[in-house]
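Written out below as structure tokens is the structure these notes cover.
A single protein chain has been omitted; all remaining protein chains appear in their positions.
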Amino acid sequence: MSDLENLVEALIFVSQEPVTLERLQAVLEGVPAADIRAAVDALAAGYEEGGRGIHIVRAGGGWLFATKPAHDREVRRLLQIERRSRLSPAGLETLAAIAYRQPVTQSEVSAIRGVDSTGALKTLLEKKLVKIVGRKKAPGSPLVYRTSDEFLLYLGLDSLDELPSEEEIARILEEEKAADA
Amino acid sequence: MSDLENLVEALIFVSQEPVTLERLQAVLEGVPAADIRAAVDALAAGYEEGGRGIHIVRAGGGWLFATKPAHDREVRRLLQIERRSRLSPAGLETLAAIAYRQPVTQSEVSAIRGVDSTGALKTLLEKKLVKIVGRKKAPGSPLVYRTSDEFLLYLGLDSLDELPSEEEIARILEEEKAADA
Partner (left out) sequence: MPEPAFEIPPAEEAARAPSAGAGDGYQVRLGVFEGPLDLLLFLIRKKRIDIHDIPIAAITRDYLGYLERKTEIDLDREAEFLFIAALLIYIKSQMLLPRETDLAEGEDPRRILVDRLVEYQKVKAACALLREKEDAQILQWKRDFLPPLPGGGEPEPVELALFDLAESFFLLMKRRAAETTRTIRGRDVSVEAKMKELVGLLRERHMIDFLEYFEAHASLEEALISFFCVLELVKSRQAAARQDELFRTIRVWLRKDARGTAAHE
């Protein structure tokens, strides 16, 4: 591959948005558009032939890398596995609210977060990170939630006492000293 | 390239985190680990030779794609990012103390460095290079810190075993001594 092809390969790889010819020209000051185009074409052809896992596709007036449709099934399976091992920020936030305020009801969690947390709560229940421990003696007798044993396992903690206290978190996050790192 | 290589290429490409052999095995049900490993090796070798813009790097126990160092300048120009900042000396020192002595508390780190390390620790937490993993059974039950998976990725380490060894450190110290003499 030519130097220009390498460079174009790195640039298309790293960009989230399709990379247009104009963008490439702006980055590669002084390289004629025709040369860039030829490099992209050669690069794209290289990925197209000889069966590869990824290729360069044309989208939104530019180019970007994508996996080939042939591998769709496996790609989705991998992403599902990855997703399963991760909690969304919303889930994490809801979990944090429950962890620090337990026992709590759904509407208390929603109030803390300022957003309806029914969906996130459902996900946490499905993942068994929280559990229902009864009902609150209040109008409507809402369900009361607590974190589960799996929750501790997930965080690698022995007990809830090991959660950083609110003061500790505040101290860490609001350290006024010029952050010297 | 073989079909397996193509598939592995697509899978490593699509993941946002290092893809481990176990994960590839889970996706490619029934394919022997040795075959997968050979496919990854062949694929990685292909990217390494003949000058390419991207390559497969090993970090955090898995593989992932990254641009090659030679293209840093153009990549930054494309993404409109200034030179990426390194950790400050205080941040790096704190990180090293944690990496080598983990699990450790804040006051243990501060004792090693001889200076209060709260600010540096906060920055490392924000950068997700370290994480809180519980509490120490000691007076005041201080929080205990460890390095994160992000830390491995940040320094390009496959695992904590790849941290510079005692021997390497001793060699550096010898060199310093020799330079002084």
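Chains here go by letter, A and B, matching the order in which they are written, and residues are numbered from 1 within each.
Operating definition for what follows: a contact is a pair of C-beta atoms (placed from the backbone, for glycine too) under 8 Å apart; a residue touches a chain by one contact, two chains touch by 3 or more.
Please read all numbers here as calculations on a predicted model, not as lab measurements.
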Touch list for subunit A against the chain that is not drawn: 10, 13-14, 16-17, 57, 59-60, 64-69, 72, 75-76, 79, 88-90, 93, 113-115, 177
Interface residues of subunit B (partner: the chain not displayed): 13-14, 16, 57, 64-69, 72, 75, 79, 84, 86-87, 89-90, 92-93, 95-97, 99-100, 111-116, 126, 128, 153-157, 163-164, 166, 168-169, 172-173, 176, 180-181
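Rule of thumb we're sticking to: only the chains that are shown with their structure count from here on.
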Residue ranges of subunit B touching subunit A (in the complex, touch as defined): 1, 3, 5-11, 13-17, 19, 23, 26-28, 50-54, 65, 67-68, 70-71, 74-75, 77-79, 87-88, 90-91, 94, 118-125, 132-135, 141, 143
